[in-house]
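Here the complex is missing a single protein chain, while all its other protein chains stay put.
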């Protein structure tokens, strides 16, 4: 078993990998970041289980030409085989040819609860809140 | 005592927690990031001691509806019980209803000197410099 620094590093890494999976449209990779019965509390509603989480992520992102979930300001508190983390995201959404602008940025916080599994740390629950938005909201309209 | 990686992780974590404390208006949390006689060298002046640092932070942020201090590009150099770090910040400031725009972003560098205390790493001095700004400066006017 590694040090507390190792656990923090693995959790920060997982948060980044989830962002990479979202932005590369790797839906299996998105799902693999969560335990099967994970809960995702989103400003627009509560998702229960990996299938709902992956479906919502796909629906939100697949209409876009590109997205980038830049993550920073990560803090992690490890308590044995569970952990909590707080991270800031700044998510850029790109849809080319949108009238009045191709970009819409949404920024906020991911507050995650984690559990150590045989395959590494996985998210049990994520609560996403918004902090600011900028650009053309039509980019994310469906 | 942990590894160098543990020290780096703890310091990066502390930088993030300070950002979270600023953005959640947790003034005690802001103060707890510094040693009592810490120095904060700000483009607009030099602050000495935690009380001055917390007061200036409160005055700058409490007029806002929201803020987000996104931290990235963190490097840390540990030397026994002291350390230095360099981190980039991109701070978004939100005041709804401001004529000509609700957002003002200020970005730059935190150059910090650290000391290991019985309660963990704390900031002895922070030097903040600006790199770029974007948006409506009236958002941060008082």
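Note that the chains take the letters A and B in the order they are written out, and that residue 1 is the start of every chain.
Following the convention adopted for this analysis, a contact is a pair of C-beta atoms (placed from the backbone, for glycine too) under 8 Å apart; a residue touches a chain by one contact, two chains touch by 3 or more.
Given the structure is predicted, the values throughout are model-derived calculations rather than measurements.
J.: Check each of B:21, B:38 or B:70 against the chain that is not shown and name the one that touches it.
T.: If we include the chain that is not displayed, B:70 is the one touching it.
J.: Using the touch definition up top, pick the residue from A:57, A:92, A:109 or A:131 that touches the left-out chain.
T.: Here the residue in touch with the unshown chain is A:92.
J.: Touching the absent chain in the whole complex: find that residue among A:30, A:71 or A:140.
T.: Of all options in A:30, A:71 or A:140, contact with the hidden chain holds for A:71.
J.: What is the set of chain B residues that contact the non-displayed chain in the whole complex?
T.: 3-6, 8-9, 70, 72-76, 86-88, 90, 107-108, 131-132, 134
J.: Hey, which chain A residues sit against the chain that's not shown?
T.: Residues touching the hidden chain, for chain A, are 2-3, 5-10, 12-13, 15-17, 19-20, 23, 66-72, 90, 92, 94, 103.
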